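To start, the structure under review is shown below, and the notes come after it.
Note that one protein chain is taken out, while the other chains of the complex remain in position.
Right, subunit A next:
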């Protein structure tokens, strides 16, 4: 990747938990463990500064969720933002959904650059004027002011989930969205906060018989009746809401038979799907499990059409990764705008890109030391065994505390956002 521009945003030990571009790529939202949302806006390109093409600067920061305590169950509800999803822009304001484990909120982010001046009954500081002193009447006028971006919660969708919300997805009708927890998926209308429809319920009558949970869900990008959800067993179900009100019976079921030679104590864990994403075309879905990324054709249910090894060298380390809980890390995956490249994160602040057409892949690192503004990212390589070449890093030297779980790709350009713990890296490819 040539000529990346990098801007970093570091906060004090606040780990970024979600990253999402809006539909135009003008805005980039991040959510963190502290319940805050930070929105970056891309600078307008200027003729004078061609090389500073569209850097992202902080546009708005607000506290989306606060820690809550459920007194009935004696449970603390974390304020960590699990997902952010943008609504398409329909007027001057921006709207996004943000969710923690239990509550989804619709936020309106709008600009104010004028304020009224010249009230009759109030003075400029807002204090009431004594009516006796008013001798003339005037019409207040709007005067320019410094741009202020304000975020207001417009809807709060609460109390609909018993389990932890892992996904939200805006429907292509822009009127509804779904929220998914471990066992249920609910369909909401943006205007109605006190009701939601349950469209998937996989909770068994007897919880002792529970064998799988929902791990991610997404609406089809174009068909408002279609959605998919992935499970901890490595399967994906595609459902059509026209078929029935409760979509417990799938329309399509995607599962790859397990390779018996790879069986281990941890086979089930590593087959659990951590993320599922439709391609922009709507024809493919991509799933991420612990060691691989798979691309599925919606028309073929019995196996993926492509499988990419993200970090297969970890296969022999699963027991250690189980011990230190890394095996439970939920990596996300993203498509580029044209669905030709897919990207996902790994450890040691590495992230990987796979070109589906050329079948070439690259490992890059997001770190301050290695990335200076406009420096070219150098491909990295992990050495598995035998002799380690000069620039390679051995598997045992990998830092498992530096994990890239969340990445985002600009909808139309080659700009990526990579969240490395509490730092956000934005890389651009400058096309000459």
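As a convention for this text, a contact is a pair of C-beta atoms (placed from the backbone, for glycine too) under 8 Å apart; a residue touches a chain by one contact, two chains touch by 3 or more; residues count from 1.
Following the convention adopted for this analysis, contacts and distances are computed from a predicted model.
Peer 1: One chain isn't displayed here; going by UniProt, is it "Auxin-induced protein", "Dihydrolipoyl dehydrogenase", "Mitochondrial inner membrane protease subunit 2" or "Immediate early response 5"?
Peer 2: "Immediate early response 5"
Peer 1: Which of A:62, A:119 or A:266 touches the chain that is not shown?
Peer 2: With A:62, A:119 or A:266 as choices, the missing chain is touched by A:266.
Peer 1: Given the contact definition stated above, which residue among A:45, A:70 or A:399 touches the chain not shown here?
Peer 2: A:70
Peer 1: Among A:88, A:140, A:153 or A:379, choose the residue that contacts the chain missing from this document, as touch is defined above.
Peer 2: Counting the whole complex, the residue in contact with the absent chain is A:379.
Peer 1: In the full complex, which residues of subunit A touch the absent chain?
Peer 2: 1-2, 70, 72-78, 80, 101, 162-164, 166, 182-183, 206-213, 215, 232, 259, 261-266, 268-269, 272, 309, 311-313, 315-320, 322-323, 325, 328, 353, 355, 358, 360-363, 379, 381-382, 384-385, 414, 429, 431
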